[in-house]
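Only a single protein chain was left out; the remaining protein chains are all shown in position.
Order of writing sets the labels: A, B and C. Residues in every chain begin at 1.
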Amino acid sequence: MPGNTFGQIFRVTTFGESHGECVGALIDGCPSGLEISPEEIQIDLDRRRPGQSEINSPRDEKDKIHIMSGISEGKTTGAPILLMVFNEDMKPQDYSKLKDVYRPGHADFTYQMKYGIRNFEGGGRSSARETLARVAAGAIAKKFLREKAGIEFLSYVEQVGDLKCELDFNSVTAEQIESNIVRCPDEKAAAEMIELIKKVKEEGDSLGGIIKGVIRKVPVGLGEPVFDKLHADLGKAMLSINAVKGFEIGSGFDSVSMRGSEHNDEFIVGPDGKISTKTNHAGGVLGGISNGETIYFRVAIKPVSTIRKKQNTVNKAGEAVEIEAEGRHDPCVLPRAVPIVDAMAAIVMIDHFLRNR
Amino acid sequence: MPGNTFGQIFRVTTFGESHGECVGALIDGCPSGLEISPEEIQIDLDRRRPGQSEINSPRDEKDKIHIMSGISEGKTTGAPILLMVFNEDMKPQDYSKLKDVYRPGHADFTYQMKYGIRNFEGGGRSSARETLARVAAGAIAKKFLREKAGIEFLSYVEQVGDLKCELDFNSVTAEQIESNIVRCPDEKAAAEMIELIKKVKEEGDSLGGIIKGVIRKVPVGLGEPVFDKLHADLGKAMLSINAVKGFEIGSGFDSVSMRGSEHNDEFIVGPDGKISTKTNHAGGVLGGISNGETIYFRVAIKPVSTIRKKQNTVNKAGEAVEIEAEGRHDPCVLPRAVPIVDAMAAIVMIDHFLRNR
Amino acid sequence: MPGNTFGQIFRVTTFGESHGECVGALIDGCPSGLEISPEEIQIDLDRRRPGQSEINSPRDEKDKIHIMSGISEGKTTGAPILLMVFNEDMKPQDYSKLKDVYRPGHADFTYQMKYGIRNFEGGGRSSARETLARVAAGAIAKKFLREKAGIEFLSYVEQVGDLKCELDFNSVTAEQIESNIVRCPDEKAAAEMIELIKKVKEEGDSLGGIIKGVIRKVPVGLGEPVFDKLHADLGKAMLSINAVKGFEIGSGFDSVSMRGSEHNDEFIVGPDGKISTKTNHAGGVLGGISNGETIYFRVAIKPVSTIRKKQNTVNKAGEAVEIEAEGRHDPCVLPRAVPIVDAMAAIVMIDHFLRNR
Partner (left out) sequence: MPGNTFGQIFRVTTFGESHGECVGALIDGCPSGLEISPEEIQIDLDRRRPGQSEINSPRDEKDKIHIMSGISEGKTTGAPILLMVFNEDMKPQDYSKLKDVYRPGHADFTYQMKYGIRNFEGGGRSSARETLARVAAGAIAKKFLREKAGIEFLSYVEQVGDLKCELDFNSVTAEQIESNIVRCPDEKAAAEMIELIKKVKEEGDSLGGIIKGVIRKVPVGLGEPVFDKLHADLGKAMLSINAVKGFEIGSGFDSVSMRGSEHNDEFIVGPDGKISTKTNHAGGVLGGISNGETIYFRVAIKPVSTIRKKQNTVNKAGEAVEIEAEGRHDPCVLPRAVPIVDAMAAIVMIDHFLRNR
C-alpha cells in the first residue's frame, strides 16, 4: 500500500530519488483555468534550494522546474500536472563510504529492514530533496487559494536552538521574513541565529528549531468534523516533513496550564455584524473547522542528523563502526524549511477548500 | 467529501449523534479468524464512559456494546464489523437553553456556518461521545496486534494543569495506570491531580493536561516513507480527538534545544546480534518507519470548553449574550481520554501492520 | 484491503449477513438538507423483497428499514446515515444440509479458499440479501438527484430467457413497469414471461434475462475523462450485482457490426439553440462524460444458481456428492433485480454529480 500521495481531491504524488534522474510531483485534481507559469513556481523552489546563502549546504543545485503536462497556453486544463526537476551536481562519491553504514538519526536502517534494499546515495526517497516536489505543488496550491479566496501563507523561523523571535505573528510581513537569510522576521534575533548557525557549523555540529506557520484570511467552514479535522490534516502534513518531531495548533502545549475560563475564546460581533473571537487560543480552528480567525501553528524540527563529528554506529554486517560525514550538508535546515511548511499548509488548505464546495 | 473514515486497509467509519438513536463504528478490512467478544470491547468502553468515578461527569451512560455483523461463532469473518451503542440517559433539556447560542470553545458556530444546520443537542457529531466508537474499534485493533505481533499500548495521564507525573515511561505498568481514577501511574502525583480536579470542579472551571502514549514491542518496518510516515499518521489520529491541541513524538519540542551530536541515537549491537539504539530521542520512528524501539509521544489536551462560569458570547441572531452551562460535564477529560489515545494508536498501528504485509 | 465500499464522495458501505442480525448500509458524504423519510426508502425495498408475488421466493421477509443516524427532523444533516434492516424469517435449517457442499454456481468454494471460513447459512455476504442495502442507499441517491437535477431512473425487464420486450425504451413509463409482477412494460411479453417463469419453477429449474437501465434528464458533464468514465463506473456497479455476467452501454455489442459512418451520432442544434444528437448510439456518454442524451444500458443476468434439480458437485472433504436444493428460492431474479439496477445507477450518478461540482 503506497504512501506517496497526499490529499483527497487535490492529490499530490511525489516521485524521484535524490541521486536518480529527477524529482517531481504529479498533481491530479487541480481545477481548470488557473494561470500559472514556471517562473512563479521557481520563486518558491529558489527559497528551498541549497546553496542560496552562506548558512546552507554549499551544494549548487539549480532545481529548475519543468511543467510537463496539464497546462496549456499558461492555464491549467483540469488534466494531471506533471512537475519535474532534473537532478544535477550529484556527487555520489560523497556517500560511497556510507554505503554499508547505518547513519544515526537517518532512515538507512529502517529502509534496509523494510525493503531489503537501501538506496544509499543521498538517502533515496528519505532524502529531504523529495520536499522540492512538495514546494512545487504547493506553489500552485498557494496561487489558487490567493486568487479564489485571498488566503495568505506566511511561515517563518521562530526559534533556532534557544534563540527566539520576539515578534507577534499577527504583524509579521512577507518582506520581513525574506529580509534575511535565516527567514526570521525579528532582525535582532535573526542576526544572532545566523551567528549561532555559523558557530555550530564550525563545530561540525547541527541545530534544530521551530517554524511558525501562519495562514491569514481563511474562510469559515474548511475542515471536516471527525477524522479529517483541518488541524489534524495540517498536523499530518507537517509531521510528514523530514526531521519534524512536533506540531501544535493555537495555544498548543501551553493550553495545558490554562483554565477553561481563560482558554475559551469569547465570540464577539463587529459593527458590521461579523462574528469573530476576542482571543484566538483556538488557532483559527473549532471542532476541526476553520472559524475565520488566523490559523497559526508551530512545527518542531530536530537538529540535522548529518554532522561532521565522529559518531559510533553499526554497519550492515552488524559490526560497531565509527563514522564522520563528509557530504555538503546544512547545519540547520530551518531557513530552507520555511517554504516547505508553506507548501504543505497550502496543499492541505486547497484540498479542504475543494472538499468544501 | 466525507471525513468520517480513518485508515487505508483497516478502515474505521464512525456514525451516530450524541442525542440520536446510537453511536457506533463500522470496520471494513479486519482480517478473518480473530476471536473477539463483546466483553473484551466493553472493558475499554467502561474505561471511557462517564460516571465511572467521582471526578467525571455524573451522566450515567452504560455504553453497552452490540456486535451487529462481521463476527460469527466468536470470530471475525473478514466481513464488515458493525459495532453499536444505543443511547440512553439523554437529557436534551440540558441543552435547550443553548439552542441558539454559540458556546465559546465549541463547534456550534463552525457547524452552523458549514452545514446551515446545527445539531445542537449535545453537539451532534462534534460531541466527544463519538469517541466511544473509536474505543470500540480500537479494542479490536489492540487484540489483533497483541495476538499477531505482541504489540502493547500503555497510555497514561502525564500532566493535569501544572501537576506532572515523575515516572519514567519505560517502567510504567498497566496496573499502575489503572490503580487510581485519574490514570496517572505516579501515586503521589495522582493524588494531587485528583485534589486539583475536585477543586477546579468546585470553581465551575476546567483543566487540560497531557497524555503520554506508549507503544511497546513494535516490529521494525511499520510506516511508509513519504506522506504516510508512522508518526505523521499517529499525529493526525491524536489531533483528530476532541480538544487535542498538540502532538510530539520522541524528543518532540525539546529536540529544538539539542545539538545533532546529542540528539542522534547511536546504533548498537546486542550480544544476540540484534541492532538497537543506545538512546531513543527518535521515539521509535526513523524516516517515518518504526525502528523497533518503544514508540512514545505526548498529546496536549486543552481545558474542557464547557464550564459553569458565566461567559460572554453571541447567539445566532448576532446578539451579545451571557451563558452559564448546566449540563453534567467533566472538569477534566484526561482520565477518560486515556483509552481513546490507546484506541487511536492501535487503529493507526493495525493499518500500518496490514499495509506492511 | 476491503471491498465493501462504493463511491468517492457519496460513499456507500454495506454490512451484514443474510442469516446474521441485520443487513444495512452506511452512507458517508450525503449532502445536508435533503428531506427523506423511512417510507420513501421502504417503497424501493418492497419492490426488491421476496414474497411480493407468486413468481418470487415465498420467503416472507418484511425488510423494514430503520434510519439510525444522520437524519434529524426529517432531513439529512451531513453526518453518516446508517440504514438497517433487522433479519427475520430466517430458516437456517434450509441450509444445514449444504454446510459442507460446494454448490455449483455459488461462492461457497471461493469463499472457503479465500477466507478459510465459510459463512454457509444463506451465503453470508455473497447472498443477494446484501443488495437490499444497496436499494436503501439508492433510494436516497434517487431522491437527491430527482430534487436537485431532475434525473429519472427507469429500469425494467427487457428479456427473460428468450422472451423479449418489444417496446422502445424512450417511451416506457414507470406505471407500465409497475403494472405487472415481472416488471416488463410490454404487457404481452410480460404475460408470456410470467408463464415461462412458472413453468420453469415447476421444473425445478431457473432462468436468466436482461434488464434495461434507463436514465433520463441527465445534465451534460458528469463523468471523468480517463479511468472513471461514467459508463465504466456504471459497468462496475452493475457487474458488482450478484449474477450479472455482462454490461453494455448504448449500441453495445451491436456496434461491432456497424460502420463508423452509421454509428457516429451527428450533432444537431434545436430551435432553442440547444445542442443534441440526432441518434443516440453512444447511450448518452461521450468520452466518458454525459452528453445530455438519455443514458441506456443493458445488464445480462445469468439463470439463478440455486435449482431444485439434482446436481453433481464436491464437498469440503473433496468427495463427489449429489445435491438438491430445498431452500425457498426465486426461479428468476429479474423482477426483483430491477430496483437494484436503479439503485446502483443512482449511486453512480450521485457520486459523479457531486464530483462534478
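Some observations on this one:
Definition applied: contacts are C-beta pairs under 8 Å (C-beta built on N, C-alpha and C of every residue); 3 or more make two chains touch, one makes a residue touch a chain.
As the structure is a computational prediction, the values presented were derived from the model and not from experiment.
Although one chain is not drawn, its touching partners on chain A can still be listed: residues 1-2, 4-5, 8-9, 11, 13-17, 20-24, 26, 28-29, 32-33, 68-70, 72, 75, 77-82, 84, 114-117, 119, 124-125.
The missing chain lies against chain C, touching residues 1-6, 8-9, 14, 102, 104-107, 109-111, 113-114, 125-126, 130, 159, 161-162, 200, 205-210, 220-221, 223-229, 231-233, 235-237, 239-240, 242, 245-253, 255-269, 273, 275, 277, 281-283, 286-291, 298, 300-307, 309, 311-314, 318-320, 355-356.
Please note the rule applied: only the chains that are shown with their structure count from here on.
Each chain gets a centre from the mean of its Cα atoms; the one farthest from the centre of chain C is A. Counting every residue number used by either copy at the chain B-chain C contact, over half are found in both chains. Computed from the mean C-alpha positions, the centre of chain A lies at a distance of 47 Å from the centre of chain C.
Among all residues of chain B, those that touch two or more other chains are 1-2, 4-5, 8-9, 14, 114, 125.
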